[in-house]
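One chain of protein is taken out of this complex; the other chains stay put.
So that you can tell them apart, the chains are marked A and B in the order they are listed, and the count of residues begins at 1 in each.
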Amino acid sequence: MAIEMTSTAPIIRSLPWGKGAVVAVLAVASLIGPYVLDPYLVNVLIRSFFYASVALTVDLLWGYTGILTFGQSTFFGIGAYAAALVFTHVGFDPGMVWLALVGGVAVAVAVAGLVGWLAFYYGASPLYIAVVTLVLPIVATQLVLSGGTFTGSSSGLVGFTVIDLGIEAWFSIAAGGLLVLTVATWIFVNSEMGRLLVAIRDNEQRCQYLGISSSRVKTYLMMATAAVAAMAGFGYANFTMVVAPEMTGFVFGTELVIWVALGGRGTLIGPVVGTILLDVVSAYLSGSMPFVWKLAIGSVFVGVILFLPNGLVPMVGNFIRGGLRRVGMWWPEAVAVADITPMAHGIEGAQAYTDAPALDISHLEKRFGSLTVLEDINLVTRPGELVSLVGPNGAGKTTLIRCLSDGFERTSGSVIINGNTLDRQPPYDCVAFGVGRKFQAANVFDSLTVAECLRLARNRHEPLSAIRRSRVLNLPEPAVRVIRTTGLDKIMGTEARHLSHGMKQALELSMVLALEPSILMLDEPTAGLTKAERHLIGDILVDLAKHDAFCILLVEHDLDFVRQISTRVVVLHHGRIVLDGSVADVVGSELVQQVYAGSGKFGERK
Amino acid sequence: MTDAAKAPALSVRGVSGGYGAAIVVKNVDLTVPEGRIVAVLGKNGMGKTTLLKMIMGFLPLHQGEVHLFGKRINGEPPYLIARRNIAFCPQEQPLFQDLTVGENLRLGLFDDDAFEAKLEKVGVHFPFLPDRLRQRAGTLSGGEQKMLIVARSLMASPRIMLIDEITEGLQPSVIERLAHVLAEQRRAEGTAILLIEQHVTFALAIADEYAVLNQGEFVDRGPANAADAAERINRHLSI
Partner (left out) sequence: MQVLILDIVTTAAILFAVSCGLLISFGVLKIINFAHGAFLTIGGYSALVVTQMGWDPLLAYPFSLLVGLVLGAAVERFIVKPLYDRPLDAILATWGLGIVISQVITIVFGRGVQFVQSPVTGAVELFDGSYSVYRLAATGGAVIIGGLLALLMHRTRLGLNARAVIMNENLAQALGINSSSVRLIAFGLGAGLASLAGAIITPLSSVDPNMGVPWLVNAFMLVLVAGSSLLALLIGSVVLGGLQLVISTYGSPILGGLTIAVAAALLLRIRPKGFVLD
């Protein structure tokens, strides 16, 4: 069956005329600026523009993606030293300019890849990531210092031949470059990939369970930002004809973070305006009162982190917008709402009835230190089965789900998912094998709209674009059913944080269904839901198992619910499967009554 | 103004709440008179533990009030509530696994001076404890850990205890011992107990009253010695 694909709109075409006009004015300003401004200010501004370019990369990493980095200075320094070293030791000609630029960017990208490998492994803590980005500039500075006459050690390199351009040209290059970078970043952060960055910041775990390797995304992002920072460094070295070890260092790295924080992380205008303003003011004040100026910056920085975590520029922006709105000169942009296109279901073929096991678990065991949580679990489930996992608290139900959806979790034993042997593999590989997992607490992306959440869930079927945002969602039929019956389709433009508890649960379920899994793992999907919502979820699950041949694994406390919908019940007790049978087997079982409700005489020992 | 002397040990009035926007406990009333044992039964996920967390101040109340010995306590931080002659035995992570048995017991008291005397008292109930003060709590068997939890909460001679599913996963002999200890504590010191349980027999054996929680609301309650109590509870608990 054909899937309807409608056009997607490039973001650039939707650039509002107001923003376009601003860009045009700034472009003109970058050309005429040096002729009308004070020469000292022009000099300072050129430096500020280069710094602002690097600050934008810090903002992408930290403000948008949540990676606190002290190391962007190193990539800036690599670009600068590439120019200085090549022009000093090899010589200067146009070919060498390209060699230095390409070489500097290549080294920066390679280093960024190494940093990514070190810092972004599956399970790394945010603190560890910050540590690696802290070690990077320290190592870089020490290497420069130990380079003797080659790197100029602590005094740096000066007096090398550089690209011979007038100050006006440098101003236009730096300003134009910053402008292009800002527009490009604006397009990127508003694209589907840009929303993915925010999703990683909000909830990296959910990204993993949507089949996204967030480690890879973060590493690529780091490499791209390293390239940009290296280019800025290259330009800066050519402009100033000086490089010094401080350029690569940790203090400059923290300074970048301070500019971004003061300007406003997670916005584009904030870091750019913040960096330029602070650097220019600092150029004028730090000569006359260096210590007081640094003291003021430090104090304001602490205050902003404490009281204005979104920074100063957004606050000023809101103030101006508020004023304009009061006099009727400003109105918010309409939120673009996506249309839903249901796809014919059953097209993947994998959902056809087969008797091959969906899950084949043998001798699975999970220990925490000396504590054994799961012991000798053997279980085979097939498509079309709705298997409920029940048992008292602490029986190991959620742990079992975790071991089946993340290859690093179990201590020993084998898991075969749809014929694929699960090795020590992260959750996104389990998703590729056909696993869709819904968590107990609703696990969605708070800052994203309903439509954006669903779009990200489609990433494996329709790659995310770095320059566009799709206006149409192609979703498999079961997901559409959940969306339509719960009314999510009427609030596609609402941010997930504003949804009710039940709606969040429904959204997460439809995100999981949008993955087109063949095995569905659900951890207490009805917890905290109303009776009507419970019924709805139950009907949908029965339908998915019966008609779409899903294999469903359900962890559930509500035994009435279990009885109504299951085709099979597995009872866990103390980490072991004590009963595996039909609903009738379990309901009539004396053993279950005992493990579950603790009835019977407690004096009797069986 | 309630007369503090006659006020119940614990009084929960019209309490609703849960996690974030999810309402798990709905307009619940519950009274534990001084010196009485009240058992709250219900299946998993019905709001029992949530109710305890709200009483102890770990979760905010959306509505209602909680009074302890006539004094309103909701809104107070958990550590201040914990100092009001109340002992809480949580179900999740109830012990410091990496501290020793002795240190865990010490943490049941607010000052160390009375430790020896109290240890002697608790040692009567659980004779293995005084010999194993230096052992890491995490290395005790499951049953011994449960006994340590109860022992710790007895250290401070509380006037009321909140006990969350202490029998879960225990051997019948240990359950019997705990039943004996709790009944004895109530008899000797007049300690009121709020028992959260799924083990019907255990609960009815020591409780004066029972109440059944279903979907965050009490659906049945009555005296524990009623002839049909077990049958009525099992109707709500059974699969």
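Definition applied: contacts are C-beta pairs under 8 Å (C-beta built on N, C-alpha and C of every residue); 3 or more make two chains touch, one makes a residue touch a chain.
Computed from a prediction, not measured in an experiment: that's the story for all the values here.
Enquirer: So which of B:65, B:103 or B:176 would be touching the chain we can't see?
Expert: Going through B:65, B:103 or B:176 one by one, B:103 is the residue touching the chain not shown.
Enquirer: Pick out which of A:228, A:297 or A:570 touches the chain that's been left out of the picture.
Expert: From the options A:228, A:297 or A:570, the contact with the absent chain belongs to A:297.
Enquirer: Taking the entire complex into account, which one of A:146, A:318 or A:530 touches the absent chain?
Expert: A:146
Enquirer: Pick out which of B:10, B:25, B:41 or B:56 touches the chain that's been left out of the picture.
Expert: Considering all chains, including the one not shown, the answer is B:56.
Enquirer: Given the full complex, what residues of subunit A touch the hidden partner chain?
Expert: Against the missing chain, subunit A presents residues 68, 118, 121, 123, 125-128, 130-132, 134-135, 138-139, 142-143, 145-146, 250, 254, 257-258, 261, 291-292, 294-295, 297-299, 301-302, 305-306, 309, 369.
Enquirer: On subunit B, what residues meet the omitted chain?
Expert: 56, 58, 77-79, 82-83, 88, 90, 93-99, 103, 106-108, 110-112, 152
Heads up, the rule we're going with is that only the chains that are shown with their structure count from here on.
Enquirer: Provide the residue numbers of subunit B that touch subunit A in the complex, in ascending order.
Expert: Checking each residue of subunit B against subunit A gives 18-24, 43-46, 91, 138-139, 165, 167-169, 171-173, 175-176, 179, 197-202, 205, 230, 234, 237-239.
Enquirer: What residues on subunit A touch subunit B, complex-wise?
Expert: Touch residues, subunit A against subunit B: 369-370, 390, 392-394, 441, 500-501, 524, 527-528, 557-559, 562-563, 574, 586-587, 592-593, 596-605.
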